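Excluded from the complex is one protein chain; the other protein chains are retained at their positions.
Chain naming follows the written order as A and B, and within any one chain the residues start at number 1.
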Amino acid sequence: MKLIGMMMVIIVGGLLIVASEDMPDWGDPGSPASIHVSPRYIEKSEAETSVPNMVTAVLADYRGYDTLGETAVIFTAGVCCVLLLRRYRK
Amino acid sequence: MIERIEDVIIETLCRFLVPFMQLFALYVVAHGHYSPGGGFQGGCIMGASFILICVAYDIEEAKRRMTENLNTIFCSVGVILFAGTGLVSIALGGNYLDYSFLHKIIPVDPVSVRSHGILIIEIGVGFTVMAVMISIFLNVASKGKHEDELKQDGIHY
Partner (left out) sequence: MEYIISKYNYWIYITLMMIGFYAMFAKKNLVKKIVGLNIFQTAIILYFVSIAAKKGATIPIVLHEHGQAAGYAVQALQYVNPLPHVLMLTAIVVMVGTFGVALAFIIRIHRQYGTVEEDEILARED
């Protein structure tokens, strides 16, 4: 089992390293992730929301709906823990 | 299981550190606009302060300071604060979670009121994250048993 595991890990690791040849360089300002939507968020967030921290503005204002779903996820995780573990007093 | 070890150094240090941790957690939540921080980070630090009490003393001390009823109320109030701001925005005539319509309640201009809406939401998220951190830790550490079952096992919990 451990030998099969080690072989699989080496094969998958090799495949991923070959696939990382196409990824953008580290710190490249012209990479696709930095060109499409984020320049608009960086330039306009202080003027539209009067909050200097761009991460908080995007998290709670532009993408506030995702944060609502995520608060529901952590609430559900808390409820699940209680449901799984507590037993009723007989 | 967490058994109580009475050690003067650990108990004194814990009693000294916990108020500063909670004050720092409130600072991180309130300064989410101007420095790295916000609701999730402040809620985690606040929950960690209760877990420090639980580790340094025992579970009974932590449950005396944050009872389970109060914990459940905090957990729900956080989600209600978040969803409620959205519903207030609908009631004032805008879209869901559109903070610029809150300027009819809070008397500032429609650009600055978005910053106040963000603050209310971060406070709600902080409540929920703190309550869930404490609840998961207390349930997993005591294995879900009630106090008399643990005393029957011979373990002072």
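By our rule, a contact is a pair of C-beta atoms (placed from the backbone, for glycine too) under 8 Å apart; a residue touches a chain by one contact, two chains touch by 3 or more.
In this text the structure is predicted, and so the values were computed from the model without any measurement.
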Over the full complex, note down every shown chain the hidden chain is touching.
A, B
Who touches the missing chain here, B:Cys54, B:Leu102 or B:Val129?
B:Val129
In the complete complex, the non-displayed chain touches which residues of subunit B?
34-36, 38, 40, 129, 132-133, 136, 139-140, 143-144
Tell me where the left-out chain touches subunit A, residue by residue.
1-2, 5-6, 9, 12-13, 16-17, 20-21, 23-29, 31, 33-34, 37-39, 41-43, 45-46, 52-55, 58-59, 63, 66-67, 70, 73-74, 76-78, 80-81, 84-85
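Rule of thumb we're sticking to: only the chains that are shown with their structure count from here on.
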Between subunit A and subunit B, the Cα-mean centres are separated in Å by 22
Under the touch definition given earlier, write down the residues of subunit B that touch subunit A in their complex.
32-39, 75, 78-79, 82-83, 86, 96-97, 99, 111-112, 114-115, 117-118, 121-122, 124-125, 128-129, 131-132, 135-136, 139-140, 143-146
State the interface residues of subunit A toward subunit B in the complex, per the touch definition above.
47-53, 55-57, 59-61, 64-65, 67-68, 71-72, 74-75, 77-78, 81-82, 84-87, 89
